[in-house]
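== chain A ==
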Amino acid sequence: MIVLGVAMLALGVGFLLVAAIGLVRLPDPFQRMHSATKAGTLGTSLIVLGVLLLDQTARLSTGLLTILFLLLTLPIGAQLLGRAAYLSGARMEGVDDDPLADVLDRAEAKPTDRPD
Partner candidate 1 sequence: MGDPLVLLAPVGIPLLGVAVTALLRTRPRACEALGFVSVAATLIAAIALIRRAIDGGPAALVVFGGWPQAIGIAFAARLPGPALVVVASIIALAVALYGHADIGPRRRRRGYDAMSLAMLAAVNGAFLTTDLFNLYVWFELALLAALGLITIDRREAQIGGAIRYAAFGMVGATAVLAGIGIIYGVAGTLDLETLATQLGSGPPSVAVAAAGTLLLCGFALKSGLFPFHAWLPASYASAPLPAAAAFAGLLTKMGFYALLVIVAGVFGGIGATTAVSPPLLTTIGVMAAATMILCALSALAQSDIRRILGYQVVAQVGYMAAGLAIGTRDGVAGAVFYMVHSMILQANLFLGAGAIRRATGSWDLTRAGGMTRSNPLFAFLFAVPILSLAGIPPLSGFWAKLLVIRAAFDGGSAWIAAAALVAAMLTIVSMATIWSEACWKSLSGRRVRKVPGAMLAGMAVLSAVTLAIGLMPEPLLRIARLSADALGGTGS
Partner candidate 2 sequence: MSILRKAVAVVVLAVSFVADLFFSSFAVARLVLSPRIETHPAIVMVPVAVERPWAVALFAYFTSLTPGSTCLHVADDRRTLYLHVLDTRDPAATIARFKRLYERPIAELER
């Protein structure tokens, strides 16, 4: 039980690390989003599950609710951010054919945010 818990913890943290690496390495905000939010979802869920296995006093309901909320909020957040990023004209690498361009009014890429 403990070994399983620790393994889940480690795996979860590993996923988070991978997600963070992706956040740094991937070339545009859309791709980074895939890495961050989704790998994050799995990572945190695994960690919480690990805690539930390790800590007897932890209430199962709290842990499961946490996972549920994460599963609920992270993808919606991702959708929100994705669409907003698209509308804001964020850089998008490697997409040649953009069918969404006919539907949504994508802002011109403005250099409002200079790198500091």
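If you want to know what made the cut, all candidates are chains of the complex that A comes from, given by their letters.
We take it that a residue touches a chain if its C-beta (ideal position, glycine included) is under 8 Å from a C-beta of that chain, and two chains touch if they have at least 3 such contacts; residues count from 1.
Source: prediction; values computed, not measured.
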Since the rest of 1 or 2 are in the complex but keep clear of chain A, which one touches it?
2
Show which residues of chain A lie in contact with candidate 2 when the two form their complex.
15, 18-19, 21-22, 25-28, 30-31, 33-35, 37-39, 41-42, 71, 74-76, 78-79, 82-83, 86, 92-95, 97-100, 103-104
